[in-house]
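All protein chains but one are shown at their positions in the complex.
Coming up: chain A.
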Amino acid sequence: MVPSLSDEAMGVELEKSAVYGHKFSTVVPAEATGDAVTRELTNMDLIMKLHYLRAVYYFKQSEVVDGLAITDLKEPMFPWLNVYYPVTGRIRTEAGSRPLIKCNDCGLRIIEAKCSRTLEEWLSVEDSSRWRPLVPEKVLGPELHFSPLVYIQFTRFKCGGMAIGYSWAHLLGDAVSATNCINLWGKFLKGNPSLETLRLSNHQKKAESPAKHVKAPQKPVPVKQVKLAGECWQAPDTCKMATCSFKIAETDLKKMQGEKQNHVPPFAMISALIWKCLAKNGNDRESKSATICRNSTSLKSSDMLTNNLKASTITLDSSAANIDLLELATLILKHELDELESIDELIDRNSGKPDFVLYGANLTFIDMEGIDLYGLELKGQTPVQVDYNIDGIGDEGAVLVLQGRGRTDLTGSIQERTVMVTLPEDQINQLRGVLSSEFGIA
């Protein structure tokens, strides 16, 4: 029975069963971290604790990939985890004190699976949920003390290609940290990288600063408090969310801007574009405010694992539908992002409560352009495709703008952006409709 790839809903169900033969194991750091080493979670870490980054890296069949058995893939992980030992720890929550990570070398979970399709068949499915069977959908809990923070899944396709699924708990660090972490594994796989610049700052308990004079918040804080459903650290979904993804070439974006001298960078253009489209839907949920989120790519070498996000909310005077595209984009570009110092007052110093979501508290636009997604190399071979998503997004939805893989075409090299949109189900279809009719995308 040949599955009809055009019927996307069906496709997802079939794809789930196409991945089989799961085997679970654990890898730990090569050397013992030592007794009673803990990693404090900063306020920012605790804000992000309900979000999870899911990435899938697709590698084509080649001699290199064929020659990598599971032992070859696991072996470099041991010295790699010596550097990144906190990712192998486990959450510890004592009543009345902040959650922290106990660096007890418990390990990462590794999953091996097989897929009955070939890589080509898989990638031809443009359904944006195609990555789900290839990366574990785990969250922290119900037993927090025994929940791994990071999962890696190796799926072998029928043709010999391989997908590496990477699940990362956001409280460990942001997308930059997560990507640098897995890229370092790729370097260890190739040989022994020079480790001079690698140092982890171990988050120590912050000294109790005197009670700050609480200013009336001038900007709206871009987080929303939620109530957890059970023991799991998982954002409660009050409405069904769906994702869709599409690619936009830089040239298309330039065309939209016309003949101007200074082009607005792609992220601002894309955010403005989608905001306008959503506003055009004209339903009650249309919001006049959105959060812009940017990862700090200028990494201080002493902070390899950190949640170094800048986020801020833009509030418009009128609906986004009424504002010109370029004007909106410029507004987004020029909007100042702050360091989220105000969140310190939100998080209770003692117990790290309450629980928040950042992505999806308002409609969130996340700039992931500077992240080296295609930097994960298997002995020199780069991935043909990277799917990226965030789980645990709040009800207002989020838009991720990722660097696409640079292609070369007859016309020259094409730079494109991949956009992953997570929204309530009904809004997704409408958005698609508007994008294709008005802008010829998707």
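Methods note: contacts are C-beta pairs under 8 Å (C-beta built on N, C-alpha and C of every residue); 3 or more make two chains touch, one makes a residue touch a chain; residues count from 1.
The definition used in the following text is that contacts and distances are computed from a predicted model.
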Absent chain [UniProt protein name; select from "Epoxide hydrolase N-terminal domain-containing protein", "3-ketoacyl-CoA synthase", "Phosphatidate cytidylyltransferase" or "RNA polymerase II subunit 5-mediating protein homolog"]: "3-ketoacyl-CoA synthase"
Touching the absent chain when the full complex is considered, from A:Asn43, A:Asn104, A:Thr155 or A:Thr364: A:Asn104
Positions on chain A contacted by the hidden chain, ascending: 23-28, 30-32, 71, 74-75, 78-79, 90, 104-107, 143, 146
